[in-house]
Structure formats: C-alpha cells, structure tokens
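Structure record follows, encoded as structure tokens.
For this view, one protein chain was removed and the others were kept in their places.
Note that the chains are named A, B and C in the order they appear, and that numbering of residues resets to 1 at the start of each chain.
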Amino acid sequence: MMYSEKVMDHFTNPRNVGEIEDASGIGEVGNAKCGDIMKIFLKIEDGIITDAKFNTFGCGAAIATSSMATELIKGKPIEEALKLSNKAVVEALDGLPPVKLHCSVLAEEGVKMALQDYYNKRGEEMPEEYRPRCDGDCSGCGV
Amino acid sequence: MMYSEKVMDHFTNPRNVGEIEDASGIGEVGNAKCGDIMKIFLKIEDGIITDAKFNTFGCGAAIATSSMATELIKGKPIEEALKLSNKAVVEALDGLPPVKLHCSVLAEEGVKMALQDYYNKRGEEMPEEYRPRCDGDCSGCGV
Amino acid sequence: MNVYADNAATTRVSEAALEAMLPCFVENYGNPSSPHHIGQKAAQILLAARQTMAEHLGAEASEILFTSGGSEADNQAIITAAVIGARKGKKHIISTKIEHHAVLHALNKLEKEGYEITLLDVYEDGIVRLSDLEAAIRPDTALVTIMYANNEIGTIQPIKEIGALCREKGVIFHTDAVQAAGHLPINVKEQNIDMLSLSAHKFHGPKGAGVFFCRKGIPITSIIEGGAQERGKRAGTENLPAIVGMAAAFKAACEQMPDAAARVQAMRDKLIDGILQLPEVILNGDREKRLPGNVNVSVKGIEGESLLLMLDQAGICASSGSACTSGSLDPSHVLLAIGLTHEVAHGSLRLSLSEYNNDAEIDYILSTLPPIVERLRSMSPVWKKMKEGK
Partner (left out) sequence: MNVYADNAATTRVSEAALEAMLPCFVENYGNPSSPHHIGQKAAQILLAARQTMAEHLGAEASEILFTSGGSEADNQAIITAAVIGARKGKKHIISTKIEHHAVLHALNKLEKEGYEITLLDVYEDGIVRLSDLEAAIRPDTALVTIMYANNEIGTIQPIKEIGALCREKGVIFHTDAVQAAGHLPINVKEQNIDMLSLSAHKFHGPKGAGVFFCRKGIPITSIIEGGAQERGKRAGTENLPAIVGMAAAFKAACEQMPDAAARVQAMRDKLIDGILQLPEVILNGDREKRLPGNVNVSVKGIEGESLLLMLDQAGICASSGSACTSGSLDPSHVLLAIGLTHEVAHGSLRLSLSEYNNDAEIDYILSTLPPIVERLRSMSPVWKKMKEGK
C-alpha cells in the first residue's frame, strides 16, 4: 500500500476541513464499524456550490478523498457536483491503492448525500440517476 | 557425518593393505550392491596371527575399519582374534557415525570369515559362538 | 528525529548477528549435507547453532527443527499434533481468540477437514483463564495451542500453568512464542511446553529463520518433503547464514535479558503513563502481564491509519490494529476479542520498543503525539459526537 504524492499532500494538508454553520446541505456516510465516516457540508447559492467543508474519521485515503472531493465541487454548479464520480476523485489524486477505492466511493456518496439533503430541505426532487446509494453498511458496498 | 581423526588416519594411511599369497585363511564379506566388500587375508602360525592383510572396496569407514581390524588381531593368538567385536573396532577408531556402524560389523565378520576358512582348511570345527553370521546380504544385517 | 517503534513487526539485525552471518555467505558457504570439508564446516556451524538454540530454550539439540520462520513453525506444530490426534480419533483443538493468523488460519484449514476448534476467551485484560481451559479440555482434545505473548497487545499467558494442566490431562501443548522469544525467559522443560515456535527477526536476528521445538518422542509431520535435512522432517538446503544469525541474536538476547528487559520496560512505562495523560485514551491489555516493549492504546475519536501516517511523517514508525492498515474492513480480531467496539478498535496504536530505543525517543514520541491527536480529533465527526454526548 503506497499512496501517491497527491494523496499524501491532501492527507497532510487537507483542504476544506471544518463545518459550515448554516449549511445548505449536510451529508454523512460510512460508519464507525468499518472505520470511515465522512460528513460533508455544502453552502449553495444560486445553484452554485460556494463553499464545501468536511469532517472525516478515517484513514489517510478517507481524509484525502474528502479533501479532493470538496475541492472538485467548490465553485461549481450543482449539475456538475451531481456528476462527481469516485473515479474522478481517484484520478485527481493520481490513483489510490485497490484496497482504498472504497474511500473514493464514500467521498462521492458523501457529496451526493449532502446534495440530497439540500434538495430535501428545499422540498425538491433530486434527479433519480444521481441519488446516493450508500446505505451506511460498508460491507454491502462491495468496494 | 564427521569421521574422527583416528578414522581419517586409518583411511588415509591404511595399515595392512594387500594380499597374502599363501594365506592360512581368507574371508570375504559384503557385496558390491550395498557398496562395501572386504577381503581379509590371515597368516596363522602356531595359533598366532603372524600377518593380516586386507583389500576393501568401500567408503572411508570401510577402509578404516578394515585397517583397524587387521591391526587389532596382528600378532595375537587365534583365541583373541575370535573375540574381536565390532565394538572394539569402533572404540579403537574413537567412534564412527551411526550410519557407518555397519562397516565395523563387516570388519568383524570379515575376520571371522577368514578364521572360518582357516578352520575349514585344517578340517577343524570353529567354535560355535564365534562363527560368522554374515550372509552377504547387507540389507538383512540391520546395522 | 527517526524513531523505530515497530519492533513487534520486525527488528533491525544486530551487529553480532550480522557478523556471525557474513562468513556463511562467501567462506563457509557449503551445504551441510556435503561430505567434503566445506560442507562439513557448514555442518559443524549448523550443529553449533542448534546447540545454542537448545541451550537457551532448555531443550536438547535433537529437539530443535529449523524452519523458515514463525509461520512455518506454527503450521508444522499444528499439523503435527493434528496428525497424531487423528490417529487416535482425537480431532478437537483448543486455542484462543487472540492467536496470530499463522495459528488461526492453520486451525481454520483443519476445521474444514473435520476438526473441531474451541477458541478460548481472553476477557478484557487479554489473558486466558486456566479454569476456562480446564473446562474446555475433552477426552478427544488433540492439542492446546496458546501463544506465550500476544503480538498486538503484548499480554503474557500463564504458560507454565497451562503446560502443567495439559500434561496432567495428557494433551499436547504448543505455544507460539514468536513475540516472547528473546524477550521473556523460556525453559521448555520447566514450563511444560511440548512444542514451541519462534522467529529470529523478532529479536534482532535475521528474517528467514525460525525454530520449531518439538519434545522428543512426539513424531513430527513434515510440511515440506524432500531431502533428509533436519532429520527428514524439514526438507530443503538449510538457510545457514540466517540460522547462524538467529543463534547469535538469541544467545545475546537471552544473556542480556534481565538488564535489557528492565530498561525497555522502564521506557514502556514512561510511554504508557505519558500517553494516558491524553483524554479518552485507554490502554489495551493487562498493564502488568505484558511484554516489556509493548504499548497498545486506543485513541478514541480517531482512526489508526491516519494517526500512523502522521506519526510516520514525524519520523515515528508504529503500527495499528486498524482495518485500514490491513486492507480488510474489520479491525484487529485481538482488539475485538478484548471487548473493544469496532470504533475504538479502529483507533488503536501499537508502539513496540526494543533495547535499541532510548529515552530521548520516548520523549520525542510523547511530545509528537498530542498535537497529532488533537489535529485528527478536530476534523473527526466521531470525536465531535463523543464530546457532544457528554
């Protein structure tokens, strides 16, 4: 298991650590049982993600993917954030060891959970195809 | 498998190598199948073993025990030669590795065969208890 | 500062061991089975190493089988006992929940072949109860295999008493002494041990050599068939350099044990006391009955791997029972066995010391750890929930 320099950079100096007091949407995925919990906070104004922050309990990859996922969506319109894939996170980090791929899935799901929360709060329907699939039970996820 | 200095000495400078033209008794034991053949020649005068020689095809221990066995009986009365035991040969050589003990048995049997031949030639009975037991089939010997 | 505090994983080879090994590569490189002088020199060296190991284990040279390491020795011991048991219709084996995988996986394999396995509880302190063992032994018990000292939490089992009980009941007793050897006194006779495994690289010997001690009279089953090496019980040209290095390291470790253990234990205690100053940190495993060099704590609210990575960036090499370091989802079976929740188990940190560590290093760890813990907790949703819960 060797992390890329990018992963180590995002682990060592994680971007966007923290909480957003008046968040437009909050998503929490993972569970302590399997060792990774991510909490994503989004501030959304006029369909644009103006701020994104995270809190993560987890391994190096979990922290790095949280950091990278929030970076990738910050300043982007919702439509783009909806399309964030774990693959994009992995690529932006110059790869992850195979056993750590589930962390990138968690990051994708965390962002989707936060967006779901945003839609819910506004009483809107989240587009079907982008809805989070994470049920909080990591062993069911298969990655 | 390590030989004692005594064994190496008797292997390197074996005593009594050769044949005796007009031997009083000749004994041959072992077989080429199992890798050791000893031929013992005795010259016996007035009940005394005045000369003893050997020819041996075999390992270092086979040569050393042949050498030592002939040394041990040379100049001795028949009665003593009859009592030569493989244990005495082993002791005189400061021991043998366990897998080589059969060589000492072969030497004892070789001497007995030669004495048997001597008795036979003279039409005498060899004392029952000292008769050779070697049947030439090494695998039957058990040592 | 660089601090190697992962000596339970593996150790640096000592100068003495390396010096003993070097001539075996280019000078005494013979095959101990060869009858010529270079081979016989190797055979002599091999015998001397065997005698050294035997002497410091309270065993006889003929009872020492050299293996490639601890895992092989564990496997061979278990298979040996299983084969003996099967011949008598005994197919029950007792072990504990905190054994090394070399034992547990070998037992799993036997379970698939129809053996019944009982794994004893070790309670919160990580120690087996003799009464539990006594209750578990049955007429068809073929083997009791209980480790001397645990590799994660360092807890030491009452080996002598376990051995006595097994002897009384006529059951073969094997102990995985991989973590104990060189660190705790061993005398197979006095401790009633029938079979024992050890591995050189855990006491500043080289990787690639181990010992399977098997009391004479117990017929050994080979797991590697072939040549007549090791009395026909372990085929393969002997790894002479590693064996020689092992003997040198073991001799030194045993001779220096009283002093070294006291020194290491003092460092350990200072480290434990220091770390326990941090809030919400617990010590895993009994505080007294533990290896002189073992520290294992759970730092609540954070995950082990990220803690390790940050320590590593500060030059400190440590280990964790976190799932993330093993690539599986579940944290260490040992930590779960002593009753930790998954969440707490994930936050475990093992610092394993040896006589190569020093006080300055302990101070460095103690000054480096708190800010890292604080930083990770500050970004941990689990920690926040814990604090709010109060």
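Simple rule for what comes next: contacts are C-beta pairs under 8 Å (C-beta built on N, C-alpha and C of every residue); 3 or more make two chains touch, one makes a residue touch a chain.
A quick note: this is a predicted structure, and the numbers were derived from the prediction, not measured.
Shown chains touched by the hidden chain across the complete assembly: A, B, C. Residue C:239 is the one among C:96, C:179, C:239 or C:357 that touches the chain not shown. If you put the hidden chain back, the residue from B:23, B:59, B:72 or B:134 that touches it is B:59. If you put the missing chain back, the residues of chain A touching it would be 1-2. Counting over the whole complex, chain B has residues 1, 8, 11-12, 14, 17-18, 28, 32-39, 54-63, 99-100, 138-139 touching the chain that is not drawn. Residues of chain C in touch with the missing chain: 4, 6, 9-13, 15, 18, 21, 25-26, 29-31, 33-39, 68-72, 74-75, 100-103, 105-106, 108-109, 199, 201, 206-209, 223-228, 235-242, 305, 308-309, 311-312, 316-319, 325-327.
By definition in this document, only the chains that are shown with their structure count from here on.
The greater number of contacting C-beta pairs, out of the two interfaces B-C and A-C, is seen for A-C. Separating the centre of chain B from that of chain C, both taken as means of CA atoms, is a distance of 56 Å.
As a whole-number value, the distance joining the C-alpha centres of chain A and chain C reads 40 Å.
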